[in-house]
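Removed from the display is one protein chain of the complex; every other protein chain stays in position.
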C-alpha cells in the first residue's frame, strides 16, 4: 500500500515535469475558471452587502402620537413596544427634535421652515426592527395601542428591497452553480484531452498487466497537484487585486457614498478553502472520470 | 486553389465526424466561455442602463429668481439660457407650481405645508443639460446674469454618479477584456490538446511531403466550424434565458421599481455578431496557432 | 499450459481465426508461422484477452481466459511475458523505466528493481541505451527493450510476436539463444515468426496457420508450411 502510494506520487511528479506543456494547459484552465468564479463570488458578496446596507436604512417604523399624550404615557408606550418580538430599539423624538431633523433634511432649503407659525410636527416614536420580515407583525401589534395618530413605515420600499436582495441572492447562487458546472465541464474536457493524448500509453500499461488503480494512481495524484496549483494561483491573483481595489476605494470618493466592501481577509479566508476543494475535486475527479473510457476493458 | 479549398472543407467535415468526442470538447469549451462572456455583457449593459436612468434624474440645474423679476424678463432669460452650449431645455416654474410640486414630493406629509402663511418658494428656471460634464460650464455662464437669487444643482451627487458610471464602464471593459483573454487561453488550450492528440498524424503528413498549408487547411476549416457552432449554441442559450428573465421581470414587482432592462432584441442583435466573430476567431486562430509548434520544421 | 477449444474470431464477416483447436504443454517451445493476415497476432490477442473470442474456450494455466472477469485481466497478463510486434514501449519513459515498469506493476521492491533491470538490459545488449527514450532508439534496439521487458518477471509463458523482425541475423540468433535459455528454465515459449532460417535450424514444434485455420502442427518442423 505504502509502496504503491509512493510510486504514484513519484510518477505523478515525473509526469508533471515531463509533460510540462500539457499540465500548464490544465493548470491554466483551472486557474481561469476559478478566477471567473472568484470574480462572481466577490461581486455577489458585495452586492449583497450593499443591499443589506441600503435595507438597514429603511428598517424603521415611525409612530406619530396624538398631541395630548403626555411624556409619562409616551415612556410607558416606549417600554411596552420594546417587549414586542422583533423590535430592536425604540427612540423617542419630540416635536422640536422632529422640526430640527426636517430642517436638516431640507438642507439649504431649510430656511423655508422658519416661516412656519407653529410646529406642525407631532411627537413620535421610532422603532428599529431586527429583521425586516418582522416589521408587519410589529406594526399590527402596535396598531391597537391608544394615543397613536398615525403609523408610517416604508412597507413597499422594504418589500421591494427584500425582493431585490432575495433575487440577487438567488441569482447569485444560480450563477455560481452554473459557473461551477461550466468550470467542471471545461476542466474535465481539458483533462479528457490530456488523457486522450496519453491513450496509447494507458493502453500499453494495460497490455503489460497493470491494474486500473495502478494506472490511475499517478494520474490521480497529478490531478490533485494540478488542482492545488490552479486554485493557489487563482486565490493569490484574486487576493492581490481585491486588496488593490479595496485600497483604491477607501481613498476614493466612494467612501463618501458609503459603499462598503467586504474586507479582503474575510473573503480570502473563505475563498481559499472553497477554491482548494474545488480545484482538487475538479482536478482529481476530472482525471479519474476522463480515464474511465480507457480503462473500461 | 479551388481544389485545395474543396479538399480542406471535405476533410474538415470528415474529421469533425470521426473525432466527434474531441470536437464536442472544443465546442463545449467555446460555448461555455461565450456563455460567461454573454452573462457579463448582459450584466454590464444593464448596470449601465440603470446608472444612466439614475443619472438622468439629476441632470437639472435649478435657478431661483428674485421676486422682483417680471415675467417678460424671465422669458428673456430663458431664451438666453437656451443658447448656452450644452443646454438641452429650460423650463419655467413659477412659485405656485413650485409649492404644488413640493407638496406632492412630501406626499402624505404634504398637509404640513398647508399651514404656511405665504408661499415661501421663489420663481425658478430649470435647465436640463445634454451632458452632465457640461453642467459646471453652464452654471458659470449663468452666474453672471441679473435677477438670480440662487443656483442649485446636485453637483456632488452628479459627480459621484459620474464617477460610478465611469467606474462601472471601465470595470466592465476590463472584465470583458480579461474574460476574452481567459476564453482565448482556455479555447487555445483545448485546441492545443486536440492538436497534440493528432501530433503523430501531422508528423506523418509532413513526412509524406504535405505542405504546411495543406495540413493546416482542414484544421483551419474545422476550427471555424467549431467556432460557429459554439457561438451559435451560446447565443441561442443566452437569447432563450434572457427573454425568460425579461418576461419574468415585466410581470414582477420590478417594474414598479422602474428597473428597465435592455430589450433582448437589441442585445441579441449585437451579441450574435460579436460572438460569431469571437467564436470563429478563437476557433480558427486557436487551431492555427496551436499547430505552429508541430509545423515548425 | 495453453489450450484453445473450438475458438473462432470474426471481424464482421471476416474470420481471423476459425475453429482453432490447440494445446501447448508446459515448457514447450512453439513456432507459429503463416502468411501475412493469417491470424497469428489475433491468436496472441485472444490469449491476452485484448480482444474477445467470438466462440470457443481458451485456457492459460489455471485460468479460463474466455470467462475471466475484466478486473482479473491484469492477473492473466502478469503471468505472461509478451513481445509485441509493434514493441509498445511507453514513449515517455526511458529504456530503464520501461523495463522497470513491468516490475513496478507487481509491486517489486525498489532494491530488487535496481538489481534485476540492469541484468536484463545487458542480457539483450542494450545497457548503453538505458537512459534513452524509445524514439531515440533504432527499431532493433526498441525490439530488444521489448524483449527485456517481457522476461524481467520470469513469466511462466513467454509470447513473442516477431521478436526478430527488425534485427539483423546475428542479433536475431543471439535473441534466439536467449529464448532457448529461458525455455530451458521451464518457461513455455510461443514465437510468431517469418524467419524461415531460424525455424528451420531450431527444429522445434511448428504450428502453421493459414486464413485463420491451423493447417499443420509438426513436432520437429520447418518453415515451409505450404508444400
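Each chain carries a letter (A, B and C) given by its place in the written order, and its residues are counted from 1.
Assume a contact is a pair of C-beta atoms (placed from the backbone, for glycine too) under 8 Å apart; a residue touches a chain by one contact, two chains touch by 3 or more.
What you are looking at is a predicted structure, and each value in this text was computed from that prediction instead of being measured.
Shown chains touched by the missing chain in the whole complex: B, C. The hidden chain makes contact, of the residues B:88, B:131 or B:200, with B:200.
The chain that is not drawn here is touched, among residues B:19, B:62, B:130 or B:169, by B:19. The missing chain lies against subunit B, touching residues 3-4, 7, 15, 18-19, 200-201, 204-212, 214, 296-297.
Listed for subunit C, the residues touching the missing chain in the whole complex are 11, 33-38, 40-41, 85-86, 136-141, 143-144, 162, 165-172, 194, 196-197, 223, 226.
Assume only the chains that are shown with their structure count from here on.
Of all chains present, the one whose mean CA position sits nearest the global mean of protein CA atoms is A.
If you average the Cα atoms of subunit B and of subunit C, the two centres end up 67 Å apart. Annotation: 24 Å between the Cα-based centres of subunit A and subunit B. Multi-chain contact residues of subunit B, defined as those touching 2 or more other chains: none present.
In subunit C, no position touches at least two other chains.
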